[in-house]
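Yeah, one chain of the complex is gone here, protein chain that is, but the others are all in their spots.
After this line comes chain A, so read on.
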């Protein structure tokens, strides 16, 4: 049967063809339109358990890096203006090194006053010694006279009185010297207290004062510590373990620690100690609302030293994720 346009029937040939095309189109559309629900691998590396713990019992925790000495918040014994600041963040200081000085003009003038008083007392001593020497020579002269009629009895009494008074004046002047010396010493102590020194060797972590600012001994109430320092060689990391998980923890085993955002860089941290006190978990979200219903056991681990300063992976205050082996099987 040759193809002939006149023989072409709409209902017998065109319509079925349209229907067939529609079905093909539908198959194409349906297959192509299926939603993409494939699981995909995360683009950024999430923290994963280390390989040797992948199928072993383990406990996970999060924590914060801290200096091995914990953070020392340096205070000032006396209030006043800061007149000298000798460190900046990142400096390594030795024990006793001056960190900053507070205005000491008042203490220094007190010292000068005391020194003047010392001079005055010394002069008084010299004067008293002279008077005593004069009086004692007078008395000796009278005593050496053999003839009792040559010196009247009242003269002798007066000379004796003068000698006694002179030695008492000397004693008084010496007492004044001691008082002035004590005043000078306390002024010096005051000056010493106005110089704030490093209590331990370590690294300066933060400096929150500047020259000319007023430091007050009335700390607290949300005021920042003047200087924060701590021993950062080695660094410790304080891991919070949920109290329900704490009994499972293999105490003493090394932890695998990775910093937030660089979870592919895992390091082994050695066990230091577990804090004897179980504390409410501190919220690390800067949110005022604390979560107090969860208590955590804090365990300290020592981080290995970085190969060089440019490769520092951990910094004080950084959040970390940790995996620690758990005891035995289930």
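Keep in mind that, in the parts below, a contact is a pair of C-beta atoms (placed from the backbone, for glycine too) under 8 Å apart; a residue touches a chain by one contact, two chains touch by 3 or more; residues count from 1.
Here, contacts and distances are computed from a predicted model.
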Among "ABC-type lipoprotein export system ATPase subunit", "Na(+)/H(+) antiporter subunit D", "Acyl carrier protein" or "FtsX-like permease family protein", the UniProt name of the subunit that does not appear here: "FtsX-like permease family protein"
Identified contact with the non-displayed chain, of A:139, A:170, A:241 or A:299: A:241
Among A:49, A:124, A:201 or A:274, the residue in touch with the chain that has been omitted: A:49
For chain A, the residues touching the chain missing from this view: 9, 11-12, 15-16, 18-23, 25-26, 29-31, 33-49, 53-62, 240-242, 244-245, 248, 260-261, 263, 281, 283, 285-287, 289-294, 296, 321, 323, 326, 330
